[in-house]
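Taking it in order: structure first as structure tokens, then the write-up.
Left out: one protein chain. Kept in place: all the others.
Chain nomenclature is as follows: A and B, assigned in order of appearance, with residue numbering initiated at 1 for each chain independently.
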Amino acid sequence: MTPPPLLEIRGLSKRFGGLVAVDDVNFSLASGETLGLIGPNGAGKTTLINLISGSITPTTGDILFEGRSIKDLTAFKRARLGIGRTFQIMKPFPGLSVLDNVAIGALFGTSETAKALRTARDEADQWLELMDLSRYADRRADELGGPDRKRLELAKAMAMKPKLLLLDEVMAGLNHVEINEVIEAIKKVRNTGISVLVIEHVIKVIQRLSDRLLVLHHGQQIVEGKPGVVLADPRVIEAYLGRRRA
Amino acid sequence: MEQALVVSTMQLLSQILVNGVLLGGLYALMALGLALVWGVLNIVNLAHGALIMLGAYVGYYLFTLLNIDPFLALPLSMAVLFCVGYLLQRGILNLIARAAMFNTLLITFGIDVVLTQLAQIFFSADFRTINPSYAGSNFMVFGVTLPLVRVLAFVVALALTIALWLFLLHTRLGRAIRATAQNLGAARLYGVEPKAIYALTFGLGAALAGGAGDLYGVVSQINPYIGATLTAKSFAIAIIGGLESPLGVVVGGIFLGVVESLTALYIGPTFVDIASFGILVLVLIFRPNGLLGATT
Partner (left out) sequence: MTLRFKFILGVAAALMLATLPWFASPTLIQFGISTLLLATLAQGWNIIGGFTGYASFGNSEFFGLGSYGTAIAMVQWQLPFGVGLIFGVLLSVIFALVVGIPVLRLRGHYFAIATLALSQVMTAIVSNLEVAGRNTGLVLPLLNGDTLFYELSLAVLLLATLTVLWISNSRFGFGLIAIRENEDAAASMGVNTTLYKVLAFALAGVFSALAGGIHAYWITFIDPVSAFDLSLNVKMIIMTVFGGPGSVLGPVIGAFVLSGISETLSTEISSLANLFFGVVIVAAVVFMPRGLADLMRRFRKTGWRYFSENVKQHRL
């Protein structure tokens, strides 16, 4: 018997008034796999991540994590089960030090509920190191510049030691060099065996990272498969690239 | 006998409803300025009631010292309060325009305290009323008594509300104000500095409070301490009606006026606050966008 996939999405839909932002989406994600999620602006990518992380509740459909339905669990419970996320519109804790921002992930994001503050800060230190943020450890988070904030967002999620990492455009606004650094960092985490669902507009990036691609358009999944195949699909070129070119 | 009783209960009920509606018109005008400032500047102005109180005193002194009829004094009261509001925004509130929500609450509370204390020092704590010669006149329609000043106050309040609505919809400045409510920078598209919009809007909100105060002084007693309750009521109305349009505020005002009148009669005058603020809390919890607003 094969173990259930880490994440399984079944007939998931989300309606905002008259708008169906996510429309009957089905896919699954195996342990250690990286799935790239692409689609034009407003396709419903962020909404999908919000549904998985528990920020919003689905209209219909189900979400299974390690074979269990998590549809009715609150966001914090899903976080403790092992789902970590970043926000497209970054949400740092602005008045806290960079170190403590990450320490909160280490303190609350795991099933260990009795972790000492000091242990959490030690762990946070290591994540800062990995994300190349150590020199800012004592700065207030709102004093960081754009690219560093992105890295902080990533470090916060990673400190939760998630089994599934949901990344919402963590590389938008970064330059070439910075993108490469972040990709290396993501690969490092991924090598520890976790699954990643990554949203990115930069095709080169998503190609380098993903084992598989899923394309959303007007909330519907139009194509799913190997990156090379998906990107060559005429429907994708029309929906996604066509509109971007326009 | 039986029939007479039914008729008189019906009559009582319609009298109560009419009283409530008349009161509600004034309530709506009170809440209008608060809602406007809230929507555009994102400030819940806890000094709003104090501004209403000041407007009432302006009307009172114009009447007692210069013998100006309170309904004619209305524009003057509004003008004075416009200046007060404009200066308050320019001088103080603008300094914290980008501070946390909580600080804006606190500072407007501080302004409320200062205005109330100053009023007490200069105007004394005695109760006053604006008492024109026609204050006691009534007329009857279908067996319902209509106090003249209340009807006048209702009509003026409604007219001002509609005027504001038209102003917001159909003038360039009005559109700039509405645009600023969505996005601070948007005022620039209309060739107006956002800073100027803030001061003008706050001035306008204060002017509406001034007008409401002048009318309030005609239909009710005033003293320096009426502000707190009026602020709370204005809140309640703005929340119940929603912040989207002046129409919502009118509905909210009349709703509250009617509920208060009914509660006072059928349950007891001491239960008026339980009813009005209880409804406010319930609306906040179950329909945070107002009774008329969209549900999410």
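Just so we're on the same page, contacts are C-beta pairs under 8 Å (C-beta built on N, C-alpha and C of every residue); 3 or more make two chains touch, one makes a residue touch a chain.
Model, not experiment: these values are computed from the prediction.
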item	value
Selected residue (touches chain absent from view) among B:L12, B:L72, B:L118 or B:L189	B:L118
Touching residue (missing chain; options B:V21, B:I68, B:C83 or B:L106)	B:L106
Absent-chain interface as seen on subunit A, which is shown	53-55, 74-76, 79-80, 84-85, 87, 91-96, 100, 103-105, 107-110, 115, 117, 156-157, 160
Subunit B, residues in touch with the chain not shown (by the definition above)	38, 44, 92, 94-103, 105-107, 109-114, 116-118, 120-121, 194-195, 198, 228, 232, 235-236, 239, 268, 270-274, 277-278, 280-281, 284-285, 288
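What we mean here is this: only the chains that are shown with their structure count from here on.
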item	value
Rounded Å distance, subunit A centre to subunit B centre (Cα mean)	48
